[in-house]
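Worksheet: the structure to be examined is printed underneath.
Left out: one protein chain. Kept in place: all the others.
Now for chain A:
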Amino acid sequence: MSEEVVVLDFWPSPFGMRMRIALAEKGIKYESKEEDLRNKSDLLLQMNPIHQKIPVLIHNGKPVCESLIQVQYIDEVWRHKSPLLPSDPYQRAIARFWADFVDKKMPDLGRKIWATKGEEQANAKKEFIESLKLLEGELGDKPYFGGENLGYVDVVLVPFYSWFYAYEKCGDFSIEAECPKLIAWAKRCLEMESVSESLPDQEKVYGFVLQMKKAFGIE
């Protein structure tokens, strides 16, 4: 049976990027449909009626929603190629813990860095750096969070790297100065085609952020 894979996506979304990387790692051909989030398609509303958000993975007509769930699904269905989660249950639990940590911290703190000012922004920057330092601790001396190869946590975290330039410009700080190990890790990931083909240019993301600031009336 031929596999039909469609992804409803939005180019700057780190959650969409996770999908792109995972599918590329597995060598899966898919059709990508770009959504206009101000005018969501009937297909999106039909496939994700609860949250009405992207990305949506549609596999042989059946939808899978929420990026962490989607990456795990892709890993299970196409297990034979480039496994992302470890096979040992304890190591899997550790990987899930750090993916959950990324989701608890990055989206909210990142948004506060580009969308707020003053004390709120300063606190967000501080907590953002602290979170990255904790991730550096978990990485240790390994080339990737997954060990010798790209793994679940790498796929979950590296998309946010495409937003780092925007955070730095909006927050007037250098992430590399504070977390050089993490930046080295991100650059290492970008040497992989699955990652470099999936992440947009950082300047492009910054341009998008400036557009959003204008649209929301944020200086």
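One rule holds in what follows: a contact is a pair of C-beta atoms (placed from the backbone, for glycine too) under 8 Å apart; a residue touches a chain by one contact, two chains touch by 3 or more; residues count from 1.
Simple rule for what comes next: contacts and distances are computed from a predicted model.
When the unshown chain is looked up in UniProt, the name that turns up among "Mitochondrial import receptor subunit TOM22 homolog", "BRISC and BRCA1-A complex member 2", "glutathione transferase" or "IBH1-like N-terminal domain-containing protein" is "glutathione transferase". If you put the hidden chain back, the residue from A:I28, A:V77 or A:L210 that touches it is A:V77.
Residue A:D100 is the one among A:E3, A:E31, A:D100 or A:E120 that touches the chain not shown. Residues touching the missing chain, restricted to chain A, are 50, 59, 62, 64-66, 68-70, 72-73, 76-77, 89-90, 92-93, 96-97, 100-101, 134 (touch as defined at the top).
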